[in-house]
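What follows is chain A.
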Amino acid sequence: MNPVNYLYLAALLFTIGAAGVVIRRNAIVLFMCVELMLNACNLAFVTFSRLHGNLDGQIIAFFTMVVAAAEVVVGLAIIVTVFRSRHSASVDDASLMKL
Partner candidate 1 sequence: MENLIGLLVAAPLLGAALLLCGGRRLDGKGHYIGTALAAASFVIGAVLFADMLGRGEHDRALHSKVFSWIPVGGFRADVAFQLDQLSMTFVLLITGVGTLIHIYSIGYMEHDERRRRFFGYLNLFLAAMLLLVLADNYLLLYVGWEGVGLASYLLIGFWQHKPSAATAAKKAFIVNRVGDVGLSIAIMLMFTTFGTFTFAPVLTDVDNASEGKLTAIGLMLLLAACGKSAQVPLQSWLGDAMEGPTPVSALIHAATMVTAGVYLITRSGAIFESAPDAQTAVVTVGAVTLLFGAIVGCAKDDIKKALAGSTMSQIGYMILAAGLGPIGYVFAIMHLVTHGFFKAGLFLGAGSVMHGMNDEVDMRKYGGLRKYMPVTFVTFGLGYLAIIGFPGLSGFWSKDKIIEAAFAKGGTEGWILGGAALLGAAITAYYMTRVMLLTFFGEKRWVPDEAGNEPHPHESPSSMTIPMIVLAVGSVFAGGLFSLNDSFLKWLEPVTGHSHGDSPLSAATVTAGTMVVLVIGVALAWAQYGRRPVPRTAPRGSLLTRAARRDLLQDDFNHVALVKPGQYLTRGLVYVDHKLVDGVVNGTAAGVGGLSGRLRKLQNGYARTYAVSMFGGAAVLIAATLLMRAV
Partner candidate 2 sequence: MSFPLLTATAVVPALGAVATAAVPAAQRAAAKWVALGFSLVTLALAAIVLVRFDPGGARFQLTESHAWIKDFGVRYELGVDGIAVALLALTAVLIPFIILAGWHDADPLEGARPNRRWRPTQGFFALILMVEAMVVISFEATDVFLFYIFFEAMLIPMYFLIGGFGDRAGGRSEEETATQRSYAAVKFLLYNLAGGLIMLAAVVGLYAVTADQLGTGTFSLQEIVQARANGHLNMASSTERLLFLGFFFAFAVKAPLWPLHTWLPNAMGESTAPVAVLITAVVDKVGTFAMLRFCLQLFPEASKWATPAIMILALISIIYGALLAIGQRDIKRLIAYASISHFGFIILGIFAMTTQGQGGATLYMVNHGVSTAALMLVAGFLITRRGSRLIEDYGGVQKVAPVLAGTFLIGGLATLSLPGLAPFISEFLVLVGTFSRYPVFGVIATVGIVLAALYVLILYQRTMTGPVKAEVRSMPDLRVRELVVVAPLIALLIFLGVYPKPLANIVNPAVDHTLSVVDKKDPRPEHPVTDAGWFSYSPKSEGASHDGASGGAK
């Protein structure tokens, strides 16, 4: 099978993730969309690794997974804290970036 198809899939997944980040309000869903984007990237990396015939892409993919895992831990902790204080997981309620 043509490896380029995997790249198309990665692009599709990334777009879905990005659209989710922009459109959805629930912090958990948003979070999952971010994960989706990360995984789309991983897929692209692995594909490139295959295409180029070296291991660089696969190594990067591992790094991404580690970072994503760490991010999940921190991110979930934040979401839980926000939910406790505001009784809502909607990101719009927590728009404190602008005074």
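Criterion: a contact is a pair of C-beta atoms (placed from the backbone, for glycine too) under 8 Å apart; a residue touches a chain by one contact, two chains touch by 3 or more; residues count from 1.
The set was built so that all candidates are chains of the complex that A comes from, given by their letters.
Values in this document were obtained by computation on a predicted structure and should not be read as measured data.
Undergrad: Tell me which of 1 or 2 touches chain A in this complex.
TA: Contact with chain A is made by candidate 1.
Undergrad: Contact residues on chain A for candidate 1 in the complex?
TA: Touching candidate 1 from chain A are residues 18, 21-23, 91-92, 95-98.
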